[in-house]
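All protein chains of the complex are present and in place, except for one that has been dropped.
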Amino acid sequence: MKTFKIGGVHPAENKLSASSPIREAALPKQAVFSMFQHIGAPAKPVVKKGDEVKVGTLLAEAGGFVSAPIHSSVSGKVSKVDVALDASGTRRMAVYVDVEGDEWEESIDRSPALVKLSDRPELDSKAIVEKIKNAGIVGMGGATFPCHVKLSPPPGSKAECVIINAVECEPYLTADHRLMLEHPEEILVGLQLIMKAVGVSKGYIGIENNKPDAIALMTEKAKNYAGIEVVPLKVKYPQGGEKQLIDAVISRQVPAPPAIPISVGAVVQNVGTAFAIYQAVMKNKPLIDRIITVTGKSVKQPSNLLARLGTPFQQLMDECGGLPEDTGKIIGGGPMMGKALLSLDVPMTKGSSGLLIMNDKETRRAEPQPCIRCAKCVSACPMGLEPYLLSKLSATADWEGAEKNDVVSCIECGSCQFTCPSHRPLLDMIRLGKTTVMGIIRSRAAK
Amino acid sequence: MANRLIVSLSPHVHGGDSVQKNMYGVCIALVPALLASLWFFGLGAAIVLATSVASCVFFEWAITKFLLKRPACTVCDGSAILTGLLLGFNLPSNLPIWLIIIGALVAIGIGKMTFGGLGQNPFNPALVGRVFLLISFPVQMTSWPVNGQLTAYTDAETAATPLFIMQKAISDGNASVLSQLPDAKEMLIGQTGGSLGEVSALLLLLGCAFMLWRKIITWHIPVSILGTVAVFSGIMHIVNPIYAMPHVVLMSGGLILGACFMATDYVTSPMTAKGQLIYGVCIGMLTVIIRNWGAYPEGMSFAILIMNAFTPLINTYCKPERFGEVVRKEEKK
Partner (left out) sequence: MVNVILIAVLVLGLIGLAAAVILFIVSHKFAVHEDPRIAQVGAVLPGANCGGCGYPGCSGFAAACVKAANEGSLEGKLCPVGGQPVMEQVASILGMTVEMGAPKVAVVRCNGTCENRPRLAQFDGAKSCRVQQMTGMGETGCGYGCLGCGDCVSKCQFDALHMNPETGLPEVDEEKCTACGACAKACPRGIIEIRLKGPKGRRVVVLCNNKDKGAIANKACKASCIGCGKCVKTCEKFEAITLENNLAYIDAEKCKMCRKCEEACPKGAIHGFNFPPRKPKTEEPTAPSPQNTQSPQNTPNTPSTPTKEVEPSKAE
């Protein structure tokens, strides 16, 4: 069974909501749309207080090439354009919409009928990318990198294949799993669209072996689509990392930055993104909703919800039985790479793949002990780095040394800290080193 | 706000491994060999091991509490118990108590705490203690009791060990001396003289297998040491039969104990697989060299200590292979 070659760990899977079908979440009373739902320049609001909006109305346009527009997911009236606490834990610009009814833009095709690529022969690569760009689609796995940028390879590089990331290696999360079980054809058409957009004839869907039902279904359905292959992968974290997935599926390693996946001919998109691309291109539906896993050991009903963007987490939590008594930590995303939130009063964004509730005992870190140099972090690091050393260099502010030891290659997967027997905050310190060193590199480049 | 939320950076879960689990894991791996030593050396082994463990734990506690004045108790992490066990394993079973206490003081005090405690020591503390005793009290440290004297302690009868016989063969230049060696089966089970923990090769390997299974250690260090010793001493035996046969060399003295339990000490061994292989090969070479041409019959402790000193250097030059360093060719379908 294929997997990536260096490092990796195997956290307890805890896929509590794997058997719970996707259900639609209720509309919120007020939706809040952060202007920072993607990596890159923030979106620029094009509405003002009092404007009437429908589902699918443009709220904010892209703030640059590496940026994405934001559409309203609800109908109603813009109540204000102001700062809001978002999932990043900081207060940033957002558009507030008071919900009235549920009126959609007429251009959106809401019928469930499957539109195949052969039904729309007029679509060419440019038209697909343009539609994706206008629909505001970003990487839905959590990285939120604007999708059209990845589909516009820089001059000189040539894509050879498209890999769909259906690994979902984060424990607890099941949104992608459920999506594959319930919308396999749409995903495959989405993949065809991506393949057409970048002009390749080979597409892979990488799925971890802990989802045998999804592998079976997708393999079955993929038979009708030329050039698409489902690749079962051994369960190992962080297989969902872009570089690890490319290594696992086509055995090519992306070199250290500034190289990007396209340098080895691969375009990677999340399975949720493929679904969103299908909806955007075939159904004219901008990115206004997504599937989010609401889960946790003490959550009454761990569920996969189809929720509108901008819905406050509080409401999603209430639909799954309310916030448990013993909540110790609220995490936006999965337990390995998610972000701890200060409150549930935070709106859902394009990158919200999960809402995870953990109790104090489960998540509280043990008191760090001295490093016993057991080298378990070195063997766990999927990037072949030396976490113990990077953490020490960061703690002593030796930025030069950290740069020399490739701190910027760190993908912040957390495998080192997960495996450390001394419970040392390795990734905390490495992150500090990475941000500082990247700042130093940027200021050097600016000179 | 009695029940405040926690905020922290990711990851939010931990694998559940701990220092204690690793340390006690090694201790458990030592149990079969410990039982064997009690079986062969009886009372003497019990006294030596009990004294060694108790005094190591005591010194660790006393030094952290009274000299370093650290608030946290580090005795519970199991590292002092492990040091005590390993030190005891490396001593003859007729060693007087006062010598063991001195050894424990040197092991914990000089070998470990002077450098700042757990994780900071450049040399394996148990070996520092043993080598200190070996150099300072060579007579007591090299008179090995014959096994089977279950109630004897310091009054036990002593006899030559296989290592001594092997050295005598070399110094005499006479291969027939080697015929005095016990046969392979006896050495495997442990019916020979030697330090109390090193006699049973089989049970030590069993412990090693346990550690490999529990993923406490990786195969690199033990395999590279044992392999190097086997190959190197095999060549020497073929070239000149006054040098002992490789399987005897492998099972004699503290070689297996050292390769599986002492050289694999986390703190003092290299971090990367490549570095560990280099480290293991060098230890193997040094051991054979010291055994055959050195002044002491046993070279394992010295070889490990010498390579401990090189560990930082190995760590500096043996970096793990970075992801993407070698862009592999596409596999053919």
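First chain written, first letter: the chains are A and B, and each begins at residue 1.
The criterion applied here is as follows: contacts are C-beta pairs under 8 Å (C-beta built on N, C-alpha and C of every residue); 3 or more make two chains touch, one makes a residue touch a chain.
Please read these numbers as outputs of a predicted model, since none were measured by experiment.
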Chain not shown, its touching partners among those shown: A, B
Of A:R91, A:K300 or A:K404, the residue in touch with the unshown chain: A:R91
Residue touching the undisplayed chain, where the options are A:H71, A:K150, A:R252 or A:R431: A:R431
Option from A:I6, A:A60 or A:A340 whose C-beta touches the chain left out: A:A340
Contacts of chain A with the absent chain, listed as residue ranges: 82-83, 85, 88-91, 339-340, 342-343, 364-365, 395, 425, 428-429, 431-432, 435
Chain not shown, touching residues in chain B: 1, 4-9
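The rule is short, and it goes like this: only the chains that are shown with their structure count from here on.
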Centroid distance [mean C-alpha coordinates] between chain B and chain A, Å: 48
Chain B contact footprint on chain A (complex, rising order): 6, 9, 11-12, 89, 171, 243, 247, 250-256, 259, 264, 327-331, 333, 335-343, 356, 358, 360, 362-366, 369-376, 378-379, 381-386, 388, 405-406, 409, 412, 414, 417-423, 427-428, 431
Residues of chain B touching chain A in the complex: 3, 5-15, 17-19, 21-22, 77, 79, 117-120, 218, 266-273, 319-328, 330-331
